[in-house]
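I have a structure I would like to understand better, so I am pasting it below and will then ask my questions one at a time.
Of the protein chains in this complex, one is absent; all others appear in place.
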Amino acid sequence: MQEFKKEVSFVEKNKIAIKKKNMFIVNYIKDVFNGVKSLVVGLRRTMYYFSHHKEIITEQYPDNRDTLVLPDRFKGEVILVHDENNEHACTGCTACELACPNATIKIITKFDISPEGKKKKAIDKFVYHLELCTMCNLCIVACPTDAIKMAQTFEHSVYNRAELTKVLNKQGSKIREGVE
Amino acid sequence: MLSFSNISKSIDTWLNATFNSTWTMLFEMVIAGVGVISLFAILGLVLVLMERRVAAWIQIRLGPNRVGPGGMLQSLADTVKLLVKEGMTPDGADKFLFNLAPFIAIIVAMLLMAPIAFAKNFQLWDMNIGVLYVTAISSIMVISILMAGWASNNKYSLMGAMRSGAQIVSYELSAGLSILAIVVLSGSLNLNDIIQSQADGWWIFKGHIPVIIAFIIFIIAVTAETNRAPFDLAEAESELTAGFHTEYSGMKFALFFLAEYINVFIVCAIGATLFLGGWMPFHIGNWESFNHIMDYIPSSMWFFSKTFFLIFLIMWFRWTFPRLRIDQLLNLEWKYLLPISMFNLLLVTAMAILGWHF
Amino acid sequence: MVEEIGRTADGDIIINVGPQHPATHGVLHLVITINGETIKKVEPHLGYIHRSIEKMCESLTYRQFIYVTSRMDYLSSHINNHACALCVEKALQIEVSSRAQVVRILLDELTRIASHELWWGAMAMDLGAFTPFFHAFRERETINDIMEETCGARLTMNYIVPGGIMQDIHPNFQKRIKDFIKLYKSKISEYDELVTGNIIFQNRMKGVGYLSAEDAISFGVTGPAARGSNISCDVRKIYPYEIYDQLEFVEVLETGCDSFARYMVRIREMNQSIRIIEQLVDNIPEGDFQTKTKAVLKLPKGEFYQRVETARGEFGVYIVSEGGTTPYRIKFRSPGFSNLSALDHMARGSKLGDLVAIMGTLDLVIPDIDR
Partner (left out) sequence: MTNEALKAIITELLPAATFEESGQWLTIYVAPSDWHLLAKKLRTEAALLFDFLTCLTCIDWKTHLTMVYHLDSTKFRHNIVVKSKLGADNPAIETVSDIWQTANFHEREVYEMFGVNFINHPDLRLLILPDGWEGKKPMLKDFEDPINMIRL
């Protein structure tokens, strides 16, 4: 019995040795198989998108210009809000000018004579350098009368750099009654 | 029935009736030349557009959609742009070789057109060593790449060229061995004979698993030989900017570009001929009615659809896989593809001798 | 032997990678010495996009200087802003409302995911696979849309002010984030299919760019690059700021020390960020979004240092104040600068193709390095 067991174990050992020798081939085939499998998985994924090519993610700009809606908070450029009477709320306090990190805003003030004969400070020109603006929103936050806000425009390219320097107050506009 | 072979035959008889044999020969050569060049132009346009469209769809984009209906004329616009661009030669470049290299590339591509059977009885040159000719000529491609890389006087170009040299030389082996599998089975080097041997079924179906393995190895090897991703180490743009054609611009660049696509077409045509039966229609055993319907589809249609299927396969690879590293590339060839294809060739030979295939 | 231009005395070739090169993602200039394909030395030349932000900040007030930091690491601009605001708040001892804190963290983590998404796409593109780039952008665009709706910009938001956030969150904010999480979870398996599991990709990454833990610490490597070397260095865990100490998430660590480990850290980190977002998105407390602060901020005399965890590693703001409205000196400890210094060490002896993989896993953003 004892001897028989020995023999078995000998055979087993031999088997293991053979197995080890075969392991190289087995591993080789395994490598090839796993490698090919991983590639096929990738190919299947790209094939899925190839056959479902209507799931496009790109914006069809400028074809979708008419339907393009930008979020109302989008920071495109600074504008001075004018109402239908061509009146704005800017008192010329230069808070925005001070808040701006890039000297984008330059406010040129003048003194209006009010009907009562008092001298009153008002803006002459609200100069805005779009080329310097980084849309950081600090001027909007700083404005005490909410006279300026960010517009949702983004097509700012022009042929001449001088066109980027804008005067925001419209011709003949004046400050709204009651805004101090 | 209107087919390529009938047209060519009628032209041949008309020329023979009108002129003496020398002039006929000359005229036919001119016609063949014009035909090949126009085929080049059309293939270039179609393949570039196809590549861009395949890439776009895989990448969830639309692809070219500006020039012409659905962007169909995009590649034409690109060609015009490349034609009018300035072709620069860098300082310190070997001017003669630098200018010669793109032409060699395109000439090699032209030479490879000769033995391809585009349709039934429609072939430029039916030679008895067609397969050998194709493998021999396609190796010349590496010379143009090495020439371009060396003459550019640019380290990126040189490295790209050297990589390409190592790559093409090694992948020639497994491409050759897998082609050999079909040669063994069909017993001929003549491409027409190989096609004829597939009249009752294509080799990929008749040849069991060994031929399928040979086919896969063939596709991998030719992808590498034509420097297409994931084996595009010669131009690996994230490592070598553009590899061997870094310094090329304008028309000379366009020639390299065109040669790449023509080479893809040719290797796919060869693959289609060897494994998928060339212009041979799809037949199923003795199902006569089905085979008859298949016969009605023109042979040229069969050939081109098979070729374009293989081209699509190669494009599909390109837009899915990352690039290999140079040592892994050579490992893949010498450690995996070559032993497998050698063993496979043995199997195929045994199969051919024992007649185990259908 | 006559010494040629562009060759060393040993006959090794010197080539310029950059400043205009597809793999450097910007204007990084590497002068590399190679022998055949093997890299012997990598020498970065910086400064092509140096804007001297530190000097600029010396003339900006404490409200103004925050926006400039968005321009450093533009992919985690929100986290940079966060660091600056935290530093100012620490100096002034401003209590930030919990609503603002939660929103800040939500946006931080969204920024982190967006940054890693872009990195993932660019990484695959470096290795020659173009498709993942577009697939990564699909998810990233969703995040950018959330940012655009709430913060008003897609990349350089400038949403944080000392004392809180600039505006209250948009009504759609929570819904959009939940939609994003749904999209992300449905698509994350594609990342494995397309790139992570790919045999070619794994071979390109495994064993490449070995960086031992000791070297990583010595080189000051932080962020995912260091966590790939099994160093616990997540500032959110070790020096928690805001309410990170109350959140449940795991600091992702990998032991591989190679490019693949660094890659896996980022992939797994995205899931952790999603986990943080899931915890917070439904629990945004009511309250003020901004604490009332003085119109002109004056920091007390002293020195203040604040570190945060950006997508690339530890970002430090060091403010030296003389008591005025502008800082006397500001130093930004940018993670990219230190991470880059380890590049030479990691790339030596590897192949030219590996350099791309190593640079990719370091996730270099050039404005972050140059400042």
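Letters A, B and C name the chains as they come in the text, with residue numbers starting at 1 for each one.
We adopt the following convention: a contact is a pair of C-beta atoms (placed from the backbone, for glycine too) under 8 Å apart; a residue touches a chain by one contact, two chains touch by 3 or more.
Note that the coordinates shown come from a computational prediction; the quantities given were computed from them, not determined experimentally.
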{"item": "Touching residue (missing chain; options C:72, C:233 or C:362)", "value": "C:233"}
{"item": "Among C:52, C:189, C:212 or C:255, residue touching the chain not depicted", "value": "C:52"}
{"item": "Which residue of C:36, C:302 or C:324 touches the chain not shown here", "value": "C:302"}
{"item": "Candidate in contact with the missing chain, chosen from C:63, C:333 or C:351", "value": "C:333"}
{"item": "Residues in chain C touching the chain absent from view", "value": "44-47, 50, 52, 54-56, 59-60, 215, 217-221, 231-233, 238-239, 302-305, 307, 314, 316, 318, 320, 328-329, 331, 333, 337-338, 340-342, 345, 370"}
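The working rule: only the chains that are shown with their structure count from here on.
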{"item": "Selected interface, B-C versus A-B, where C-beta contact pairs are more numerous", "value": "B-C"}
{"item": "Rounded Å distance, chain A centre to chain C centre (Cα mean)", "value": "17"}
{"item": "Approximate Å spacing (C-alpha centroids) for the pair chain B, chain C", "value": "45"}
{"item": "For chain A, residues contacting two or more additional chains", "value": "39, 42, 45-46, 49, 57"}
{"item": "Multi-chain contact residues (two or more partners), chain C", "value": "131, 134, 138, 194, 198, 200"}
{"item": "Residue ranges of chain A touching chain C (in the complex, touch as defined)", "value": "34-35, 38-39, 41-42, 44-46, 49, 57, 70-71, 73-75, 99-101, 134-138, 141, 150"}
{"item": "Contacting residues of chain A [partner chain B, same complex]", "value": "32, 39, 42-43, 45-47, 49-50, 53, 55-58, 60"}
{"item": "Touch list for chain C against partner chain A, complex", "value": "60, 63-65, 67-68, 131, 134, 137-138, 141, 148-153, 156, 158, 161, 166-167, 170, 190, 193-194, 197-200, 202"}
